[in-house]
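Below: one structure, written as structure tokens.
Every protein chain of the complex appears in place save one, which is left out.
Entry: subunit A
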Amino acid sequence: MRLSYGFVRGNRLTCLYHGWGYDGDGACVSIPAHPTLTPPKTIKVARYACVEAAGLVWVAAEGANDPLRAPDGRWLPAQTIDLDLTLADARAAVAAAAVEAQAADSAYAGSGIETSDDSPLVTFVDARSGSRVLCALQAVADDRTALHVLVDASAGDVKAMQRAYAEWGRRIRRNQGRASLPAFVPPAGTVAPTSYLA
């Protein structure tokens, strides 16, 4: 059973199956089936370097030496979506959806999509608000990728942006594997406020 199915309680990562608790060093500190037992020091799980930046938690893959290249600015989460796609296909799907998002306002002529073949990040500018959107791709398995969508915290109406891009992310999931994506329409009730159009 993977610890990722577990829960955090009192600063301990706790396994869902039998409730074994692990501290920040990865050492097992409690075994509920034996409450009076002090767990042997040999019960330890692997620990990975971890950084908080740009509204996300970043974990270094085993053996990674490169410094973290997180985007600048403050970001707020909109949605995390699981995609049944390879990292490359997920990046392509996100980039294609980003084009649609920009084209939603024909008057938009700002900077384009920023990504590269070896990057886990895609950023672009929302056509209505002119504020930035950050997509962070996490390769979960060979054919599964998690997509974390964040919006610029300095956007005019951040809550509307979060709602609109949560739906935008879900739409990528619904459309995964399709050749072309239907036009992006913000969900009812989340029509961009006037400040977006300024």
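Just so we're on the same page, a contact is a pair of C-beta atoms (placed from the backbone, for glycine too) under 8 Å apart; a residue touches a chain by one contact, two chains touch by 3 or more; residues count from 1.
One rule holds in what follows: contacts and distances are computed from a predicted model.
Novice: Per UniProt, what's the omitted chain called: "Putative branched-subunit amino acid permease", "(2Fe-2S)-binding protein", "NADPH oxidoreductase" or "Energy-coupling factor transporter transmembrane protein EcfT"?
Specialist: Of the names offered in "Putative branched-subunit amino acid permease", "(2Fe-2S)-binding protein", "NADPH oxidoreductase" or "Energy-coupling factor transporter transmembrane protein EcfT", the one UniProt assigns to the missing chain is "(2Fe-2S)-binding protein".
Novice: Quick one: which of A:1, A:29 or A:59 touches the chain that's been left out?
Specialist: A:1
Novice: Touching residues of subunit A against the unshown chain: what are they?
Specialist: Within subunit A, the residues that touch the unshown chain are 1-2, 5, 15-19, 31-35, 37, 43.
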